[in-house]
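Shown next, in structure tokens, is the structure this report addresses.
In this view, the complex is presented without one of its protein chains, the others remaining in place.
Showing chain A:
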Amino acid sequence: MAVVDVHRFAESITCHAWSPDLSMVALCPNNNEVHIYKSSQDQWERLHVLEKHDQIVSGIDWSSKSNRIVTVSHDRNSYVWSLEGGEWVPTLVILRLNRAALCVQWSPKENKFAVGSGAKTVCICYYEQENNWWVSKLIRKRHESSVTSVAWHPNNILLATTSTDGKCRVFSTFIKGVDTKDPKAGSPAESKFGEQILQLDLSYSWAFGVKWSPSGNTLAYVGHSSMIYFVDDVGPSPLAQSVAFRDLPLRDVLFISEKMVIGVGYDSNPMVFAADDTGIWSFIRYIGEKKPESSGASYSSQFSEAFTKFYGQSKATTANEASESSKSREGVHDNCINAIVSLSKAGSPKVMRFSTSGLDGKIAIWDLENMEEELGHQF
């Protein structure tokens, strides 16, 4: 089993983020607060409660080099917290949103952060030295619905977003004075703030959880129709693949190497996807091996009850013994996993540890140290 630690922090966890040294975790227990816990000798101790938002905190990110926490909430605000003298001090960031903020991420260089919102806009915030405050620039065009997830490319300029209009888009967020133009990089056309580089129309349903691969060459995002989409060679001629899988939809993904992705979602069990040598992506396995069932149906007791009722309607159906053989779930999480966070150093090509948090209020830490053989050579 790859799980190293599981702990139940609250009834339900909305999002979480780790401190630079990975000893502390900041999480939102499905209310307007952010709790920071420190682990010491197998015990988790609550150190701080950050209370500034009025509504649920929908996104938290902790920068690893500058040790700042950014939180965004349904109250349309965002705060950047810095540690001063043992206390976390908030700085309000005026996002100029008229709808909830849904997700946030620090850029790789940590001089900017991106916020996706229900106002069909993305806010890119950067620090203005002269006025000593955070300024927000909005990408207003293009999105036809809420922006559910944002992800920064390693070059600190490109940003991928997914939205409930089913599309995944890549924008340039070049800001004069904050970003420096790379002399050998692409054409100046891409260097306009808010310029859409690419739009991917692969999904018919809501899209969530976009992430870039470590090199920035590949994008992965999920659709609510139990599909996961991979796009290689993001650029003028991308190579898109849609992979349909058996079970319930995913909510978030993480690249653990250039060719391997872990997806988490409503099945409460992380799924591993990998690209083979020809570049075709497919589902490999669940991360913890499921016990082989006699019939192959491995649904929990809730499902089998529902199925028996459903199929019992038909006079001709015989009682299906196979579907009620299941017991309580053997997995780590009992409810939907909605976030997966890497525990490796930012920018490293391989992720050996990651954590997942879910609606069951647990955070589980997974270690892939001994799973190299099981996962295969793509890892």
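We take it that a contact is a pair of C-beta atoms (placed from the backbone, for glycine too) under 8 Å apart; a residue touches a chain by one contact, two chains touch by 3 or more; residues count from 1.
Convention: contacts and distances are computed from a predicted model.
Between the listed names "pantothenate kinase", "Actin-related protein 2/3 complex subunit 5", "GATOR2 complex protein WDR24" or "Fructose-bisphosphate aldolase", the UniProt record for the complex's undisplayed chain reads "Actin-related protein 2/3 complex subunit 5". Only one of A:G59, A:G209 or A:P249 touches the chain withheld from this view, namely A:P249. Considering the full assembly, A:S226 is the residue among A:T121, A:S226, A:S257 or A:S357 that touches the omitted chain.
Annotation for chain A: contacts to the undisplayed chain at residues 201, 204-206, 223-227, 244-249, 295-297, 299, 307, 310-311, 313-317, 320.
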